[in-house]
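A single protein chain has been omitted; all remaining protein chains appear in their positions.
A and B are the chain letters, set down in written order, and residue numbers restart from 1 in every chain.
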Amino acid sequence: MINMKDFLKGSGVIQPIWVFVIVITVFFSFMSEYFLSIGNLSNILVQTSTIGLIALGMTYVMINGNIDLSVGAVLGLAASLSVGLQDYGITIAVIAALTSGLVLGAINGLIVWKTGVNAFIVTLGAMIGVRGLIFVYTEEQSFYATNFAFSDFGTSSIGPIPVLAIIFLICTLVMHLVLKKTGHGRNTFAVGGNPEAALDAGIRIGRHMMINFIIVGFFAALAGVLLATQMGAATPNLGRDYELWTITAVVLGGTKLTGGFGSITGTLGGVLAIGILRNGMNLMQVPAFYVLVILGVILISVLIIDQRLNVHASKGVSI
Amino acid sequence: MSTAAMNRNPPQAADSSSPVLSLIDITKKFPGVVALNQVSFDVRAGEVHALLGENGAGKSTLMKVLAGKHQPNGGKIILAGEEKSFENPKQAKKSGIVLIHQEQSLVPEMSVAENIFLGSLPLKWGNRVDWKKLHADSTEILERLKCTFSSRDMVSNLSIAKKQMVEIARALVFTPRIVVFDEPTASLTDHEKPVLYDIIRNLQEQGVGIVYISHRMDEIFHLSQRISVLRDGEYNGTLNTADTSEDEVTKLMIGRTLELDHASKPKDFGENMLELRNLTVNGVFEDVSFNVRKGEIVGMYGLVGAGRSEVAETIFGLRKPSGGEILLDGKVESIRSSHDAVLEGIALVPEDRKDQGLILGMNCRDNMTLSALGSVSSMGFMKTGEEKVVYDKYQQAMKIKTPSWRQKVGNLSGGNQQKIVIGKWLHTHPKLLILDEPTRGIDVGSKAEIHALIKELARSGYAVLVISSEMPEVLGVSNRIIAMYDGRVTAEFDGDAVSEDKLVQAITGQYVTDASGPVPAASA
């Protein structure tokens, strides 16, 4: 048997969130025959891909010791741009949408870097402001995709697996490898775990922070574009509250708000847990708002377990 | 001075010719303050050059200039005959100048190897880390340092001493020419220090120049060939260690001779104020029994991690005892929180002044009254006039140097900060005063003042428990000494009669057989 404490702390081989994912999968497969069908499983993957893509970037930002509250708004802007600019061709529209994410991420990163102000404040401002940008751009109108190639993409699949799910899984794999194997990934950990030491060691803290904000901006924009292809439309309020869902998923996956600890595999587990809960309860015809309560309770439980373990391990006075 | 376990034969400088590093007329100004005024300093190859000075004398600033963290406003840095200017720490490191920090500067959730090569991970194409090379190189460095742990171990799982070794290993990544040790023994126990000394000698033999910053005279005389002194940001002379004495160095540092007055300890003791009976906290310490009488100073001596601070925290209600009793004034008390402890008349001056003792962003007055807000308020409303009276009283009694009560305590020197913490507790009119490492990181002048203050407090009737890992301090102030090792009380000594050898044996777990060894507890 694996060491129980290591396991629960997430430093063991298996992450606790994955055990949770397995448990609810088994539970729902007993509750609904349809749950384990290929169709439903790929459905879950498509449903989670939006939050999932943002969560990949958010994991980097949070391991780095920051947070980004503006992802929902960035998603909304990218979705609107990708639909609204289709008169100039789909390619240009999508490029413009993705670029908006990169630019907004760079702005957030630059401000956090240059002012040293808490990322929470900076991105809170961006969250409000970018939503303003969407409204100014769309003038409160929803946009509908007139080019069917765009909306067909969102519903297409290769074999039995939807394209969106494939994109999400490939991105997950790449981000996992980058975090584990590259200099940037390792330095992200170093900056989050001990910024002072990283600075002394000559690691360019600001540069890594900025890159991570650009990454999360890009993924939020990508999620926005893909969501727009799924719906064939973009509304100005698209993406509201997504920052909360994303942060919830990342924290469920074991990434610490204080920085220096976390993983993409954990985040994938967190995202899937939320997706499966929503999907499963939907199949059981439980109203959607019960999921909100359950998620809140789970999030707090995770926090309690994590804290109990750490208090016990450190033998310190808990203040 | 406690030189029991050391000899005083520093190795001769390998090369006493021209210096490998020279700092010439370094000036560093911060707006409104001249932190360094034309300071010159040099290090020869294979030499340990100690850098001394009171807190705020400019040692750290000078070293930060050297390591590229600060850019000087004037002066030159000459390394191996070449003039250099470092824009950031990495450049300095690449030139062979390494600073080993006082604070732990490791990333806990990363492997030993990644920490050693922090900021200079070997990379392959595509920004990928070259793990094979990383671990091979790390293992090689760890072997040179005779470390027993693996380069793949997680740093968060290592002991403090091993973490210190990782920090030193980091210094060896680039072939170092100059290694700066800034208070390296602050977190090491007496037990672990010899390992560090071996490493320093090893570096010396390889021709590395060493700058050694410390407050501890015994270490400096043990290790160094030359001693340079800074005072108020100015260079104040260099001495050959072999030709000087501690008194002379101290005089150079503070401008007067320091005398630790061992004879002025309190003498009249009253009833038992505190008595511990088999106090136990599972997994931390067990069966701790001793007593402190009114008017008496009891010293608690032991290595870091022996459980001393934890005993104090338990008395103060911050830890829950799993067994045993705490008696105050003869009555069994259950103290469930620090709030209870204050009501019972217990005061704890904690080990970590900045993190536990003070609200650094608050002003002096507000910090001073924080533990007895009831005494300076009525119906919950603060009476600021009375607060000021209280503040003035302790400020004058302890000669706290600050421009005004409005000054944020974060701006005061260590000694003055500690006096504010002590003042805060005196104002609660406690019956039992516990001081945990009361002079850690405090300059020699303030140290003596605080020692005198402790003795004076005991003479006026306080029961005092002093926890310390500095032998001169324990010997200098205590009537009795409790020795702790590995969570247990191993011996109890008469503070005036015990020898240094016995104390060292008692805190390193060696059984004391000598008849004049432990004396029975005064009232048990």
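Operating definition for what follows: contacts are C-beta pairs under 8 Å (C-beta built on N, C-alpha and C of every residue); 3 or more make two chains touch, one makes a residue touch a chain.
To be clear about the criterion, contacts and distances are computed from a predicted model.
The listed choices are "Ribose transport system permease protein RbsC", "Beta-ketoacyl-[acyl-carrier-protein] synthase III", "ATP-grasp domain-containing protein" or "L-lactate dehydrogenase complex protein LldE"; the UniProt protein name belonging to the chain that is not shown reads "Ribose transport system permease protein RbsC". Of the listed residues B:264, B:338 or B:499, the one in contact with the hidden chain in the full complex is B:338. Across A:41, A:124, A:161 or A:309, the single residue that touches the chain missing here is A:124.
Checked against the full complex, the one of B:123, B:161, B:360 or B:452 touching the unshown chain is B:360. Although one chain is hidden here, its contacts on subunit B can still be listed: residues 30-33, 35, 56, 60-61, 64, 316, 318, 337-339, 341-342, 348, 350, 355-362, 366, 370-371, 373-374, 376-377, 380-382, 408, 410-411, 424, 428.
Taking the whole complex into account, subunit A touches the unshown chain at residues 65-66, 111-112, 115-122, 124-133, 135-136, 139-140, 191, 195-196, 199, 205, 209, 244, 247-248, 251, 257-259, 287, 289-297, 299-300, 303-304, 307, 318-319.
What we mean here is this: only the chains that are shown with their structure count from here on.
Separating the centre of subunit A from that of subunit B, both taken as means of CA atoms, is a distance of 44 Å. Of all residues in subunit A, only 11, 181-184, 186-187, 189-190, 193-194, 196-203, 260-261, 315, 317 touch subunit B in the complex they form.
Every residue of subunit B that touches subunit A in the complex is listed here, in rising order: 69, 88-91, 93, 99, 101, 103, 105-110, 114, 118-121, 123, 126-129, 154, 283-284, 313, 318-319.
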